[in-house]
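Apart from one protein chain that is not included, each protein chain of the complex appears where it belongs.
Labels run A and B following the written order; every chain starts at residue 1.
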Amino acid sequence: MNRTSIRKALAPSVAVLALSITLTACGAGNETTDSGSDDSSSAETGTLTGELNGAGASSQEKAMEAWSVGFQGLNPDVTLNYNPLGSGDGRTQFIEGGTLFAGTDSAFDDEEGELTAANERCGTDIIQVPSYVSPIAVMFNLEGVDSLQLDAATIAGIFDGKITSWDDPAIADLNPDADLPATDISPVHRQDDSGTTENFTDYLSQASDGAWPHEPDGLWPVKGGLAAEGTSGVVAAVTNGNGTIGYADASQVGELSVVDVKVGEEYVAPTAEAAAKVVAVSPPVEGATETDMAVEVDRTTTEAGAYPVILLSYLVACQTYETQEDADLVKAFMEYVVSDEGQAAAAENAGSAPLDAETATRAQDIVSAIAAG
Amino acid sequence: MSTTLKPAPVSVASIPLTHGHLPRGAEILVGVVAAAAAGLFPLLLGWGLVAWVIVSVILFIVGLTVWSAIVETRRSATDRMVTALVWTAFGIALVPLVSLLWTVVSKGVPAINSTFLSYSAFRTSLDQPIGIYHAIVGTLVITLCAVVISVPIGIFAAIYLVEYGKGNRLARGITFLVDVMTGIPSIVAGLFAFSMFTAFFGAGYRAGIGGAVALSLLMIPIVVRSTEEMLRLVPDDLREAAYALGTPKWRTITKVVLRTSLGGIITGVTLATARIIGETAPLLLIAGLTTRTNVNPFEGFMTTLPVFIYSQFQKGTAADFELAWGTALVLVIIVLLLNIVARVIGKIFAPKTGR
């Protein structure tokens, strides 16, 4: 008698159980073929096995997809898991030892003691290498206009709400050929705390000669205005409106028109090559150690063909790991990421800029020293 | 009550046994007239289709009520008005619901094929196809664990509240916690589970069971609250009848109270399951995101369908979006199946009543 009541209570769970049993009876179609290759382990594939777990910035996720697939292609018995929780959690979990590597949009620093904590976790100075360089496009949606040239001060004026109409003289002067309507400008910004916003506001505050009165911050500093969640939210908001302008990772702007930004005397479009040039000329951050490649991005560069509105994202790892297995996995993975092959895969899949030769060589040297200790 | 049942005043000369009735098909007639009358506005003022529909509905409700008030009694007029209003509410609500479901179905169907359902996202080269098999397995395992944890706790807590602890301090404490927890943001539940599991099992511990615990926190309040209401609705006559026959309390509860309210309890549990099966944030935190299939909830990363959807949207290309919509459709279908199974089981055990 009592049995029926228990069964009743568990009715839905029984349903789930039944379903899961039928499903788990057979493995995933593609994975079974992989385990078959175990028996005839060919010479070309690597011998590494195990799980490599990392977490961090979601901006790197598309590139990480390329890297994990490429890395698993080299070592089919490895599973690489990257948890796109955001840079903040990526750093926290790395410090706490929950992950073997981290991806972060803002380099580890000691503003809240995170760098010291990370060094403590590793026992030595951490490794911090640039892995993902991507131009941030300023994109707009304005009927009848599909190309626009702006300088930093004008962009700052638009996003600060000082320039409110598309036919404002400040814009018209820079675009003598464009037929600008009197539509109101609706600037769209990210409402979430993000590396994209931090890099964009950093550019505005450095390059606009004081037209941007706010400090660089991951959280949009101007009160009010149109806000949207995430890159896809900003893209959707700009697409759905008229007279809207916003900023987002260049690989995700889709069909929208993008602004050519004034650098020196030229106007430069957001391309991967232009973005990579900026990283090459940027100086390292103050007090960076031998293994820390964090740079202070030079937003005011006048280098020909450079595009200074970029997002620079890092991969963080330790120099030494407790077990040989961990050290081998991290080393192999990091080597792959900064290799030409890895950077090319990310460029193809995520539209990012491959590291320039000099940076890549230095990064190679640093990561190849990872060892068990 | 007596006032509302007072007969309508009639003249003494001819005492009819029934009052006037609107002719058959009156609703249709009024509807056509209202639609036609409202149709004038778009023609004259250039309004859109939406405005036309809205005006027709308003005209229909007003017209039917007034006509009924003239021919029939005031009470029938109220009845007709409420009927029309209720159906209107129904219609209004269906528009966004259908639009949403249609979006999911129409965008999701192109993505679904046998590879999509039977492959995991693990691949060794970018041109290989990927599927969501690993996420289906992960969703089922984690949801099963969450249901196993929360349903007994939830139902027993509700039984305690209704049958045993009427108004005592423990019952008040439980009520307080349940009330407060109904509005818990899911990510906070995830943070709690994350802190708890990493504190006990080490900083690198990620497993499906942690996700299940986080989901239980979201699920228990819904189960308790809905079960509590359903148990309250069981008439005391039934309990008293059982006691009068000398049935012990626990048997009264299992054989009479639970059985009577079974349909409602199952609805509550199904709803709660549906609510948590679509959660993203807590799972991303503690269960992680992986590309391989994992059936062991106690060890290793485990992906669920909503987490997979979220990660696809983050990647942001058109192909990723298509996979995400397909996954959303699969999730809805899974819930549909669970719903049907739960209802069938509920029917088998439910007492035979007039309904």
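In this text, contacts are C-beta pairs under 8 Å (C-beta built on N, C-alpha and C of every residue); 3 or more make two chains touch, one makes a residue touch a chain.
FYI, contacts and distances are computed from a predicted model.
Visitor: What name does the UniProt record list for the absent chain among "Phosphate transport system permease protein", "NADH-quinone oxidoreductase subunit J", "Cytochrome P450" or "Spermidine/putrescine ABC transporter ATPase"?
Guide: Per the UniProt record, that chain is "Phosphate transport system permease protein".
Visitor: Taking the full complex into account, find the residue in B:Val66, B:Leu233 or B:Val344 that is in contact with the omitted chain.
Guide: Missing-chain contact among the listed residues: B:Leu233.
Visitor: Which chain B residues would touch the chain omitted from the figure, given the whole complex?
Guide: On the chain B side, contact with the omitted chain comes from 1, 4-5, 48, 75-76, 78-79, 82-83, 85-90, 92-94, 96-97, 99-101, 103-104, 153, 157, 174-189, 191-192, 195-196, 213, 216-217, 220-222, 225-226, 228-230, 232-233, 235-236, 261, 263-264, 267-268, 270-271, 274-275, 277-281, 305-306, 309-310, 313, 328, 331-332, 335-336, 339, 353-355.
Visitor: Where does chain A touch the missing chain, residue by residue?
Guide: The missing chain touches chain A at positions 58, 85-89, 92, 105-106, 112, 114, 184, 186, 188, 191-195, 218-221, 223-230, 233, 236-237, 240-244.
The rule is simple: only the chains that are shown with their structure count from here on.
Visitor: Give, as an integer number of Å, the spacing between the C-alpha centres of chain B and chain A.
Guide: Whole-Å distance between the two chain centres: 37.
Visitor: Would you mind writing out the residues of chain A in touch with chain B in their complex?
Guide: Chain A residues touching chain B: 1-2, 4-5, 7-20, 23-24, 27-31, 34, 51, 53, 58, 61-62, 65-66, 68-70, 72-73, 76, 79, 81-85, 89, 93, 96-99, 230-232, 235, 249, 251-252, 345, 348-349.
Visitor: Which residues of chain B touch chain A once you look at their complex with the stated criterion?
Guide: Against chain A, chain B makes touches at 115, 118-120, 122-126, 128-131, 133-134, 136-137, 140-141, 143-144, 147-148, 151-152, 155, 198, 202-206, 251, 254-255, 258-259, 262, 266, 269-270, 273, 284-285, 288-293, 295, 300-301, 311, 313-317, 334, 337-338, 341-342, 345-346, 349.
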